[in-house]
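All protein chains of the complex are present and in place, except for one that has been dropped.
Let's look at chain A:
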């Protein structure tokens, strides 16, 4: 069976895996974005808190994903839980870092102007600082998504959902007739999903970055 025949045979399973993969990444990204921006907002004004948040987030990233999932399984069991936790944790770093850098990069005279015309602290943040920091935050989200696409494949190790299952099945039966097809289908599927998400982010950028600050 060549690769195309394999795809033709298994497309239903592959589509279901792809959908689950995308859905897991998407949901984890939503959580990571909310958490990441929140952490950024809470820490960017303080030198040490901001640095601590960034360092902690990069610390997590240095843990190999397989090891992290391995460590999570005894704590939360198999399946969705370790997958979600791992993905959210990995997704945090680029978002937290870019949120802090973006918020700190807002021209201080604009913050001064916002205060000066009588904006409350919350209004300054929501109406001025976050919109101006949004382009770098969005970049962080994009980078995080790309990363999670790959990392999500590892989740299959913990019986998580997604295209990783395809890859692991292939790897565990190396030498069998479909092994290569399985690895190839899983990998290509992930690459395709990543490209698709990226296209969506370009669109999101177009829609959400105000015209006045679009590059």
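Keep in mind that, in the parts below, a contact is a pair of C-beta atoms (placed from the backbone, for glycine too) under 8 Å apart; a residue touches a chain by one contact, two chains touch by 3 or more; residues count from 1.
In this text, contacts and distances are computed from a predicted model.
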item	value
Listed names "ABC-type branched-subunit amino acid transport system ATPase component", "ABC-type quaternary amine transporter", "Formate dehydrogenase iron-sulfur subunit" or "Molybdopterin converting factor small subunit", matching UniProt entry of the absent chain	"ABC-type quaternary amine transporter"
Touch criterion as defined above, residue of A:7, A:41 or A:119 at the omitted chain	A:119
Of A:132, A:149, A:167 or A:193, the one touching the omitted chain in the full complex	A:132
Per the touch definition above, residue among A:1, A:52, A:110 or A:199 touching the missing chain	A:110
Contact set of chain A toward the excluded chain (per top definition)	107, 109-110, 112-120, 123, 127-128, 131-132, 210-213
